[in-house]
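Yeah, one chain of the complex is gone here, protein chain that is, but the others are all in their spots.
Take a look at subunit A:
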Amino acid sequence: MSPSVRLQEMIRVIRGARTQGEERGVIQRECAAIRAQFRQADNGTRSHNLAKLLYVHMLGYPAHFGQMECVRLIASPRYNEKRVGYLGAMMLLDEKQDASLLITNSIKNDLSHSSQYVQSLALCTLGCMGSAEMCRDLAPEIDRLLRASNSYIKKKAALCAVHIVRKVPELGELFTPASRSLLSEKNHGVLHGAVVLITELCERNPETLEQFRKAVPELVQIMKGLVMSGYSPEHNVAGISDPFLQVRILRLLRILGRNNETASDAVNDLLAQVATNTDSSKTAGSAVLYETVLTVMDIKSESGLRVLAVNILGRFLLNNDRNIRYISMTSLQKIVQTDHNAVQRHRGTIVDCLKDQDASVKRRALELSLALVSAVNIRSLMKELLLFLSSCPPELRAHTTSGIFNAAERYAPSQRWHIDTILHVLTTAGGDVRDETVPNLIQLITTATELHCYTVHKLYRALIADISVQSLVQVACWCIGEYGDLLLRGECEETEPVQVAEDDVLDALETVLQSHMSSPATRGFALTATMKLSTRITHNVDRIRSIVSIYGSCIDVELQQRAVEYNALFKKYDHMRYPALSTTALGPVSSTAGGDLLDLLGGLDVTPGETRSLPPSVIVYEKNGVTLKLQTDRQTDTGMTITLTATNSTDREITSLTLQAAVPKSVQLQMKAPSGDVIPAHGLGQVTQTVLLNNPNKVSLKMRVRVCYTSQDFVCQDTVQIDSFPSPAW
């Protein structure tokens, strides 16, 4: 029986095992037999036993006891044993195994073997798993083979040299002379190896790169020969003559032409020729065109050539092959900043790719579309993006909304368009927008004074249609609270007005308050809006009063607190209600007794806030005769400087005064040293402290301040929340 059948027999038996356990049993038996065979003297079956072991190894079982057998077989004079031995070495030995060093001598001998197939085994193994030490040892041998051998060996020696240079970069110098002369070879295998080797050398050594720039004309000739030659059966792939070699030459030309005018000039014509003569109907041609495009974009090409390259990418976008569309988009993404206008010409095709089936293509199309937004195309492009949003895959929604908002902020042609766009996004994908959307939109609406009527009508309509999207409901509630009077007036220039009665509006707000879909923050908005309406409506104040008092015993602490304060506004401070709730009044001020530092920091992001301009200095805390005032000294759009001033109207001085502050996540806070910690009695003195706020992300500014002091032997501690800051003193 021929030994090879025994290998196949073993494979058959292993595959026949019905369970993992059975397989393990078979393999254990076989391995034991193999181990026994290894220990015996040479009996002609060594190579087959090793082959069996290699199969077992591929199944995932340990095979380290075969390492020494590999070493032995490699040293055998017989080709069949060497062949399997070298294969085993590549599979079982890597440079980390000590045994790998033992084969260095065999490799050295085999590199000079009389049979080129033995030489080939040695070269292949060295090029696959040669360690740095082995490479240093054998590099001179490889260099010799590069110069004087047949093309079969030369091509392998070239790639072996590539491996050596990767392992021991200094040895690059050794191979440079030989690699230069290899460029005059006609054999494609050798030429390919030479180009790969030269590429590696140039990438690692700038001096070598400089040297090889002189070879550019030669490379151009070779390339021209490939492109313009007729059909060559030996190297033809789908009408392209040796695409593998063409691509490697193009890559080398890219490296040589980068940042160098002369070299780039020399290849301009060639690149144009390749671009126009290469048939891209199959992958081989597209691969060459792709490499050409990459080269054109990376070297100093003429602008005409760059446009040609971008047009190739544009053509790729229309290709049926999904891979080619994907490649095109990744390339366009890389150049959209530098060659913006050229890419803009293909905007239509890119936008069409938003409808592609493939998720990766969609994602790329989105990135590109967002990069292409400009003041000129914002209206039409936004239509496409909003259409995309309505059907885009869930994992892309957050990114899309974010991109749409950025684009709208930068290029909105009008405030009304801006508001409409944001509302559209909220209606379509309100659950996937970032947190700052609500305060940002509120800010935008506030500044668009002529559109208040329009906006409140739109938002009211949206609210009665659907209350599930929290961000939209929050903005709608706020808007109704602020501009409810405009809504009730029943007239609007910009849009069809609704005929709405006070009860209808209160119904809508109460639905939000009561719905299980509404988050606590949303309820807060609805409650505040209801309260604000008490100053804007005439007939239903009692209804509002009753809603508010109900929530005074709500389980949700935030809501309860608000309701209690609003109740207080009704009862004790009714004279303040109008000033407090009219559109230019103070924001709500709350205080909580006690609490940890965690309380101080927590909750700042959750509670919605508003930033409006107010009278210069405002009292933020007033208790036990201690008054804390806040004044804005300076305000820019990324920060502000405020001063806190504490005074004392009691008849004993206040001591150990400390102020601590906390701000939202992205805001930076710096508290300067206070002027002191003792506040004289009878208002005869004060303590001031300056606070610097840096708000690079321009989020809505809020602050919590904790006031601690000792008054008449009692230690007091309170926290105040500041939602709005007064406008600067000058």
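In this section, contacts are C-beta pairs under 8 Å (C-beta built on N, C-alpha and C of every residue); 3 or more make two chains touch, one makes a residue touch a chain; residues count from 1.
In this section, contacts and distances are computed from a predicted model.
Visitor: According to its UniProt entry, is the unseen chain "Iron-sulfur cluster assembly protein", "Histidine-containing phosphotransfer protein", "AP complex subunit sigma" or "NADH-ubiquinone oxidoreductase chain 4L"?
Guide: Per the UniProt record, that chain is "AP complex subunit sigma".
Visitor: Which listed residue, A:283, A:311, A:511 or A:617, touches the chain dropped from view?
Guide: Answer from the full complex: A:283 touches the omitted chain.
Visitor: For the chain left out of this view, which of A:51, A:70, A:256 or A:332 touches it?
Guide: The single option touching the absent chain is A:51.
Visitor: Which of A:105, A:184, A:262 or A:323 sits in contact with the chain that's absent?
Guide: Counting the whole complex, the residue in contact with the absent chain is A:323.
Visitor: Please output the residues of subunit A touching the missing chain, sorted low to high.
Guide: Residues of subunit A in contact with the hidden chain: 8, 11-12, 15, 44, 51, 54-55, 58-60, 78-81, 83-84, 87, 94-96, 115, 117, 120, 123-124, 127-129, 131, 152, 155-156, 159-160, 162-163, 188-189, 192-193, 196, 234-235, 237, 242-245, 247, 251, 283-284, 286-287, 290-291, 294, 322-327, 357-361.
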